[in-house]
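Note that one protein chain of the assembly has been removed; the remaining protein chains are unaltered in position.
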Amino acid sequence: MSPRQVFPALSLHAQALQCGRGGTVLGRPVDLAVAPGTALLLRGPNGAGKTTLLLTLAGVVEPLEGNFALRGWDPDEGPVLHFCGHRNAVKPRLSVRENLQFWAQVNGGGGLAVPQALEQVGLDMLANLDAGYLSAGQGRRLALARLLVSPRPLWLLDEPTAALDRDGHALVGRLIDGQLDAGGLVIAATHDAIALAGPGRATTLTLERAP
Amino acid sequence: MNAFGATLARDLRLALRGGGDVLTLVLFFVIVGVVVPFAVGPDQALLARLAPGMIWIAAFLSMLLGLDRLFRPDHEDGTLLLLRQADLPLPAIVAAKLVAHWLLAALPLLLASPLLALLLSMDLASFWRTLLSLAVGTPALAAFGAIGASITVGIGRGGLLAPILIAPLSVPVLIFGVGAIPAGPGPDQSGSALLFLAAISLIACATAPFAAALAINAGED
Amino acid sequence: MSAMTVVSAPKQRWWNRIAHPGQFVAWTRPLLWPLVLCTALLFAVGLWFAFFNSPQDYQMGDTVRIMYVHVPTAWLSQFVYATMAVSALGSLVWRHPLADVAMKAAAPLGASFTALALFTGSLWGRPTWGTFWEWDGRMTSTLVLLFIYLGIIALWRAFDDQLRGARVIAVFTLVGAVNIPIIKFSVDWWSTLHQPASVFRADGPRMPGSILTPLFVMFFAFTFLFITLQLKSMHTEIKRRRVMSLERRAVQGAADA
Partner (left out) sequence: MIDLGPHALFIVSAYCGVALVVAALIGWTLLDARRTERRLADLEARGIRRRSAGPAA
């Protein structure tokens, strides 16, 4: 399974975090406390602000009110999170290996080597294929492989199982388990259930639309 | 290879493998130059006098054309959002893209300018001088281009807006660019013009990555 | 584990809370009418001075009267850009909600004053220089400034999400502000290079008192006009933002129902 990469004990806390984009308030103020080595699954109808919450935690969007803190991470150790959104950030004209190599170099490798990461996500046979030929599900797997090549404690996943088949779901479960084993945090917005090893590893938070 | 080299190599590979992107810019540059005699008439003396200005205008327009390719593809497939989490700060990544933009947009024009010089009946001395001023001036155009592209990346149909935004900012580059080519009567100030041009290029290349990164961050996603 | 990175909403510093858009409108609305009266008065006095109480210039005769409109508008085109640059700083550094509104309200005003400066300048140039357009340093850099203003207005119209657009446009405004001196210098260098330096300088350095007074009065008249229009369009912009958020809320409400 994934190598024993022990992260410092990291926890995420948010107090009355109110997210929004373009001035419109999305969802209700959120209180979070994600203990080290656990996952948080975000549920809720479309437009409840799941993606906006993830973007806020990723530091891309600014919170309207309240704040959140990441305890246990020294900022000058470099970037702390991986964001995996709906768009897979895959260049069609580059081959699958070149895509992953680029991300390994840009995010500063240190995790699995490119061939092993491709093997983990089941794309090792297509390494030399241009990424333009990949299906949506395979593109999603390539995006997930990016998380493996450079280990980071916090994963922010926006519907990781989108466009994936049944064993794709199992793959996502395995990857998240691997990350939690290594002491990292995972926050995933998802509609379908993600099977994790232990029951206590994931808490669920359901967001509703703003009143 | 660190993140800077990786971004630079990837952009070059994407453009060169992308089929024809570089070629279209060079063709546009040559066509703008070739059109001039049709508009102005074949009179050799007049063409020779206009040539430096025309080569600069052709370079200026074709660099504007190549702007949209700088950030928009990365924005649309989500790469730009992830580049903010890269090991390297965003200004450094933007600097790598700026260098790639200069190599892909400006260098081919320098290589194609002898053809234009021939067509516009330029003499050899002022051709070398034009080449030198282009080499010194185009980094500034690339830098302003990067700023314009980063500002309009967030807008859906912003592709047309970037050239309008950076044209006023590029006026000094055009003035000193053509001024650096000694021509005709009047005091010969081409030496000082070249120095001013170099100064503008250095300032622009030094500050553009930070301004562009600031615009990308301010644009959020 | 003391290392911790806290990210919080931009905390409302005291002047953020005070100059809350809602309060701003309430506080400045009573200012509007006095400003309008003051502007009208200044214009009346200024025009009276300009036409009835100032001598002809010994060289240019009566055309000097155009200067009473040309100089204030030319100066305003710079002053409005300066206020936009300051608002841009406010919007980027302190994320002040009013700064975005001020920046957006000032752009069309600045563009109009710059266009007026060019219009009156060319009308003044015709009798003195013999041509409507003279590629002299100041006129050309005003023309480039006009294109920067129009670029900024085009940017405002291109961004559908005004709040996100504001900070991006603030970056461009600041980049423009840094480049204006460079443009002014390069255009001056360029115009002196290509043109024999013996062009007749329209406004001589020393101006008799009788010409200065109308100039100052018109100067303040135009400045007050700008301040009044700026305030009024800021109020409108704040209301427009409220309309947009209400409309979005209506759409969300409809989606729920």
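Letters A, B and C mark the chains in the order given here, with residues in each chain numbered from 1 onward.
The rule we apply is simple: a contact is a pair of C-beta atoms (placed from the backbone, for glycine too) under 8 Å apart; a residue touches a chain by one contact, two chains touch by 3 or more.
The structure presented is a predicted model; accordingly, all values stated were derived computationally and were not measured.
Novice: Can you say which of C:4, C:38, C:86 or C:115 touches the chain missing from this structure?
Specialist: Of the candidates C:4, C:38, C:86 or C:115, C:115 is in touch with the missing chain.
Novice: If I consider the whole complex, including the chain that's not displayed, which of C:69, C:85, C:99 or C:158 touches that chain?
Specialist: Of these options, the touching residue for the absent chain is C:69.
Novice: Could I get the residues of chain C that touch the absent chain, sorted low to high?
Specialist: Spelled out for chain C, the touching residues are 20-22, 51-52, 56, 61-63, 65-66, 69-70, 73, 97, 108-109, 112, 115-116, 119-120, 123-124, 126-127, 163, 225, 229, 232-233, 235-236, 238-243, 245-247, 249-250, 253.
The rule is simple: only the chains that are shown with their structure count from here on.
Novice: Most central chain by CA mean?
Specialist: Central chain is B.
Novice: Between chain A and chain B, what is the separation of their C-alpha centroids in Å?
Specialist: A distance of 38 Å separates the two centres.
Novice: Could you grab the centroid distance between chain B and chain C? Build each centroid from C-alpha atoms only and quote it in angstrom.
Specialist: So the centre of chain B lies 31 Å away from the centre of chain C.
Novice: What are the residues of chain B that contact at least two other chains?
Specialist: 220
Novice: Two-or-more-chain contact residues of chain A, please, as numbers and ranges.
Specialist: 21, 59, 62 - these are the residues of chain A that touch more than one other chain.
Novice: Would you tell me which residues of chain C are touching chain A in their complex?
Specialist: My answer: residues 1, 3-10, 161-164, 241, 244-245, 248-249, 252, 255-256.
Novice: Given the complex with chain A, which residues does chain B contribute to the contact?
Specialist: Going through chain B, the ones touching chain A are 1-3, 5-7, 10, 13-14, 17-18, 76-79, 81-88, 93, 220-221.
Novice: With touch defined as at the start, can you tell me which chain A residues reach chain B in the complex?
Specialist: Answer in residue numbers: 21, 55, 58-62, 78-79, 81-83, 85-91, 93-94, 98, 101-103, 105-108, 146, 150.
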